[in-house]
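These notes concern the structure reproduced below.
Omission of a single protein chain aside, the complex is shown with its protein chains in their original locations.
After this line comes chain A, so read on.
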Amino acid sequence: MSYYDLDAILTGAEKIPCTFQLDVPELGYLDNNPGYTLKSGTKVLLPLWLAEMLAIADMGDHQNPDKSFIAFDLPPAVGKDVMAALKADPRSVPIRNQSPNFYNLAKHMMDLAEERELHAVVRKTFLTRAADISLHARKSGGAVSKGEGSNLGIGAAGEEFLRGLDEWERILFRKAHDGARSTKQWIEGIKKRY
């Protein structure tokens, strides 16, 4: 997670459902109501970078120090439905459709809210899918040297799975694929040496 990490920056733009805990004058345009006060209790979608700040910032209210500017819910991408589906079968969910930066988003939400179950499910999802990614990465390179199309022996289901990878998983796929490919290249080139 570097300052220059594009994926981290893009994750900051993910929308989080938030509920304002106080009235904010002149902020009505966030709720399609320009010029008016944003009432306490209004639900708006805020980008992650802003929601994060508002959720953890101290209001300076000494009577109830736990109160913050906003209360946030889990975004639908890491919501109950998706988690239930992932728990049932991590492989069958195209998590890219939920969010291109699914794991980054999940990580931020876990840091903000202590969700033990969310953590367990996301971790299991990542590991289960990683094993599959490695398999696909190995197979999809295999046919290239023979001059045929890729994805030999994987078929439509494999392509479907690969299309559903989020950014982390794409990087992982690339790493696994590069490793398998360079080994293959070495084996093929060994005849020519010496």
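Methods note: a contact is a pair of C-beta atoms (placed from the backbone, for glycine too) under 8 Å apart; a residue touches a chain by one contact, two chains touch by 3 or more; residues count from 1.
Note that contacts and distances are computed from a predicted model.
The UniProt record for the undisplayed chain lists the protein name "DNA replication complex GINS protein PSF2", from the options "DNA replication complex GINS protein PSF2", "DNA-directed RNA polymerase III subunit RPC9", "Magnesium transporter" or "Lipoyltransferase 1, mitochondrial".
Across A:Q21, A:S68 or A:T128, the single residue that touches the chain missing here is A:T128. If you put the missing chain back, the residues of chain A touching it would be 1-2, 4-5, 103, 106-107, 110-111, 114, 116, 119, 122-124, 126-128, 130-131, 134-135, 137-138, 168, 171-172, 175-176, 178-180, 182-183, 185-187, 190-191, 194.
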